[in-house]
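Taking it in order: structure first as structure tokens, then the write-up.
All protein chains of the complex are present and in place, except for one that has been dropped.
The first chain written gets the first letter, and so on, giving A and B; residue counts start at 1 in each chain.
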Amino acid sequence: MKFKVPERLQPTIREIKFILRRIKDTPLSLFGIAIVMFFVVIAAFAPLLAPPVPGLNPYLIPSDPALGFRVEPSPPSPKHPFGTTLLQRDIYYGCIWGTRWAFQVALEVIIPIVAIGVVLGLIAGYYGGVIDEILMRFTDIILAFPGLILAMCLVTVLTQANWTTIDSVLLSIVLIGWPGYTRLIRGETLRVRNEDYIEAARASGASDLRIMFRHILPNTIYSIIIVASLDFGGIVLTTAALSFLGLGAPTGWADWGRLIYDGMSFVSGGLRWWWSWVYPGVFISLFVLGWSLLGDALRDVLDPLYRRK
Amino acid sequence: MEKAVSDEIIRVEDLYLNFYTYEGVVKALDGVSLDIKRGEILGVVGETGCGKSVTSLSILKIVVPPGKIEGGRIKFNVKGKTYNILEFNEPTMSRVRGRYISMVFQEPRAALNPVYSVGDQIGEVFYLHRKEEIIKAVIEQLKREIETAKGFRKRVSRLYLSLYEGMLKNPKSLRVRLASKVPIVRRFRNLMKKEVRKRTVELLRTLRIPDPERVVDMYPHELSGGMAQRCVIAMALVANPILLIADEPTTNLDVTVQAQILVLIRELQKKFGSTILYITHDLGVVAELCDRVAVMYAGNVVEIADVMTLFKEPLHPYTQGLLESIPRPGKPFTSIPGVVPSLINPPPGCRFNERCKYAMDICWKQKPPLVEADKEHYVACHLYSGGK
Partner (left out) sequence: MENLITIENLKKYFPIYGGVLKRKVAEVKAVDGVNLNIYKGECFGVVGESGCGKTTLGKTIIRLLTPNSGHIFYQTPREIVEAIKYLEKNDPKSKALKYLLREYDIAYLRGRRLKKLRRFMQIVFQDPTTSLDPRMLVKDIVAEPLVAQGIAKGKEAEDRVVKVLEMVGLSRTHLYRYPHEFSGGQRQRIAVARAIITNPEFIVLDEPTSSVDVSVRAQLLNLFQDLQKELGLTYMFISHDLSVVECISHRVAVMYLGKIVEFAETGELYKSPLHPYAKALFASIPIPDPTRRRERAPLSGEVPSPVNPPSGCRFHPRCELAMDICKRQEPPLVDVGGGHFVACYAIAKKE
């Protein structure tokens, strides 16, 4: 019994070991992975690190009644390690749950973008010709859309249908973001399509669908992983920026961008209420930095690996 | 193995080279020794991974990391003096490459820059290595022009002459540099360009390229494999190098084109008097072209002999196996059993021991030295080195 599973997984395990060894050799990538792991742990253990108020949506930052409903932020104290922001909302709580929220937002955007990109990119790259032209022109049109304006329009329109602002914003990011992946995957498909093993698969009787998903896709996956990990940080940054402009999470939501928005009025005070925008800012920067380093590291590790094979 | 120094151009002695990869240390060259005599065509034969290409890269010191030369000497005899190439620094090596030793690679279109015409690329070598000669030729031409010309032309030619003489004396002088930047005046350099172009066309004609006037302006992708390879050979021969290293130059070409190039190489060798180190895995090409042959296996030279002797009386079991594995109709296909050993963990002693039908005890313990088993016939095998 014991020997069946290891045999099947052995080659994958060997590959992972090889990748890990190469990652170990680049200190910067280790740093990136460390940061990302740090955030993953925070997101996973959010309920433990910042216990939510029972009965309340955990993503809503609770205010501290003990400090009253003053507008001015209170400085960090043992009860509020990062201090409080507008209306005495706990920044520490906001940052912790904001991590979980960041992951949720990123996944909610990345997964649809990659899915659409894969399907359209594979089809366009594999079939070429008229289909490719049509899809690519359509993609070009979408790329021409100004994202911010689209976001604002969607928000306006969809609130009529009882959509929350943040959902509309995420939808607009998805709508703006899928062409990038489509192009990427189309390019990779074009590269892979002319390889001998694709012809061999055709000679073996494989259908187009099988070739696309069983042969082309696995060979393009490294590029997707690299770009997606870079985008992970990028998407969070975009949503934070949109929150900063008021298009994003609702009031009191545990979103880093929202926290900075709340702290925006207090920036004018210079360093007087520094904790209201420094902590969320640090979280955002570190998050994006970690994912960027990870993406770069993966690019160095995975690309030559691929070429070496 | 001490020989008269004036006879040899290159002597590689005990060259060790390792590749430091993720899988481990690949001991690519394990004490390679060979010599290249003046005026000969030395063939280096071996299979993939035997180290023949890497040896030639070492001679030119263009081994790319993770490869690193770990020991040995490469003696280079030029102008009556002997140097160790491995001790040369980069600037010295740059002067050697292309001028004293040049190289032709396997894939011609990879060796040519796709955005420049072949004429430009061959011309570049002229500018790098034969600039003085060109300038002198232009000066001669200008002097003749001055004698016959009159008036304006004469004055222009005089100006150009002084500029060229200045270039000859001190190419970095302010005067020359300024003149090269000022429009109209800087046209004086066109004379140089014309001279280079003339010589390039001549060279292409020597290489039997049809219609060289037209080819000189063509881009590499417009040329067929055979033509492109001739252009690369032209680039290598511009500076009339002492040694030309050819790394499988005809492997990627069609067999009829290969026949043309082989005949051409023999002709050029006679005409230019160059020495050629020809690397290949094709024994037919070796028989066709080379004067002496070195056989390599798994990072060692296992046999060196002149071509007739090697084919008639091969001594090393690997050479014998190679010759036997040449397909002949009617005979079943034979090959040397086994596979080339891993160079990360090579077997102790002679690296051929696993596949050798004459393997003795000592073959697993001690590496056989390269000894002279017969006149000018060297073998690295315990059968001949008295290791009984």
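Everything that follows uses one rule, which is that a contact is a pair of C-beta atoms (placed from the backbone, for glycine too) under 8 Å apart; a residue touches a chain by one contact, two chains touch by 3 or more.
Because the structure is predicted, anything quoted here is derived from the model rather than measured.
When the omitted chain is restored, the residue from B:Gln141, B:Ser180 or B:Gln260 that touches it is B:Gln260. Summary of contacts with the chain left out: across B:Glu107, B:Glu165 or B:Asp282, the touching residue is B:Asp282.
In the full complex, subunit A touches the omitted chain through residues 7-8, 10-11, 15, 195-197, 199-207, 210, 214-215, 218-219, 221, 306, 308-309. Listed here are the subunit B residues that touch the chain not shown: 47-48, 210, 224-227, 254-260, 262-264, 281-288, 307-308, 311, 321-323, 325-336, 339-340.
To be clear about the criterion, only the chains that are shown with their structure count from here on.
Interface residues of subunit B, counted against subunit A in their complex, comprise 22.
Per the touch definition, subunit A reaches subunit B in the complex via residues 18, 21-22.
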